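Missing here: one protein chain of the complex. Every other protein chain is in place.
Entry: chain A
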Amino acid sequence: MHITAQNLSKHYGKKLVVDNASFTVHDGKVTGFLGPNGAGKSTTMRMLLGLHRPDGGNVLFDGKPLTSFDNPLQIVGSLLDAKAFNPRNTPHQYLLAQAATHGLGESRVKAILRLTGLSKVADKEIGGFSLGMSQRLGMANALLADPQVLILDEPINGLDPEGVRWVRETLKTLASEGRTILISSHLMAEMAQTADHIIVIGKGRILADAPVDEIISGKGFIRVRSPQMPELLELLASRGIQAQSREHDCAIIAGVKIEEVGRIAAAHRFILFELAPIASSLEDAYLNLTADAVEYKSGATA
C-alpha cells in the first residue's frame, strides 16, 4: 500500500507550515522523513493520518482516503507522541481499549506486549514509565492491529541501544514483508542505517525525495587516484572539469558523472588506481540540503 500526498498545505494562523507538499511513500521500504525543527514534519505526518485537516490538497492510501476503509487501524498504525496516554492506565488496559475497536482482544494485546518487551510492566501505571518505555508502548500501539502502513514520529528518541536496534530490525523486517514505513528522526546515523529512501522537508517544502544512496552521493564529488595525476587533471581541465583539491596522486573532482571520467581516462590510456564517488555521510548531505531552510539556528549569524 502506498501513501500519496498531493499538494498538501497547512497554515497555523498566518504562518504557512506546509507549503504545497507532494510526495509518495512506497511499500516495501523504510522511508526516512527528515527536516529541521519546525520544518513541518509532525504537521505533515498528522495530515497523512487525517488528524490535522489540510487547508489544501489531499492524502490517499492506495488511491482512497483513510475514512473509506472499514479497518482503519489495519491500514495505518502511528506513533506521534510517546507520552499521549492516560498516566493512570496500564499498557494492558490502554491496548485492550484500542484493540477492542477492531474486535481484537486479550490474546492480541498479550502478543504485542511480548513483541515490544512490555510483558513485565503490562499492569504498571504508564505515568511511571521512562521515555524509552513509553516509546515501546507507542510502538505497541502502532503495531497493534497488524497495519499495512506505519507512520512513526521520532520513535527512537529515548530508547536504549537494545531498543534502537529492535526498532531498526523490526522496521526492516516489516518493510521486507511489503509494508509501508514512514519514520522521522533527527538521528542521521540511525536513519542512514534504517532507511531505504529519504524525504527531506524544510520550511514546509519538500527539498529532496530520493533513495538514501542518491541523497548521500548527491554532492557529486568523485575521488580519482592515478600515478599520472598532473596530466590527467590537465586533460580534465581542458574539458571544463575542475579539481576541487589534490594531494599527491589523489584528487577530488566535481561536476561530472563518474562514468564520464572513466571513459575519458580509458580513451587516453591513463592508469587509474581508484575512481569512486565520495560517500559523504547522510548528515553532511542533510545539512547541505537544509542549510537554507533551518528555522531555529544555533548561534545565529544573521
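The rule is simple: a contact is a pair of C-beta atoms (placed from the backbone, for glycine too) under 8 Å apart; a residue touches a chain by one contact, two chains touch by 3 or more; residues count from 1.
As a convention for this text, contacts and distances are computed from a predicted model.
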Notebook entry, point to check: Out of "cytochrome-c oxidase", "Beta-ketoacyl synthase-like N-terminal domain-containing protein", "ABC transporter permease" or "glycine dehydrogenase (aminomethyl-transferring)", what name does the UniProt record list for the absent chain?
Noted result: "ABC transporter permease"
Next item on the list: Based on the whole complex, identify which of A:Ala111, A:Met188 or A:Ala243 touches the chain you can't see.
Entry: A:Ala111
Note to self: Going by the contact rule already stated, which one of A:Ala5, A:Val18, A:Ala39 or A:Leu143 would touch the omitted chain in the full complex?
What the structure shows: A:Leu143
Check: Of A:Ser9, A:Gln74 or A:Ser217, which residue touches the hidden chain?
Finding: A:Gln74
Checklist line | chain A residues that touch the omitted chain in the full complex | finding: 46, 49-53, 66-67, 70-74, 76-78, 80-81, 83-90, 93-94, 96-98, 100-104, 108, 111, 114-117, 119-120, 141, 143, 145-146, 162, 165-166, 169-170, 172-174, 177
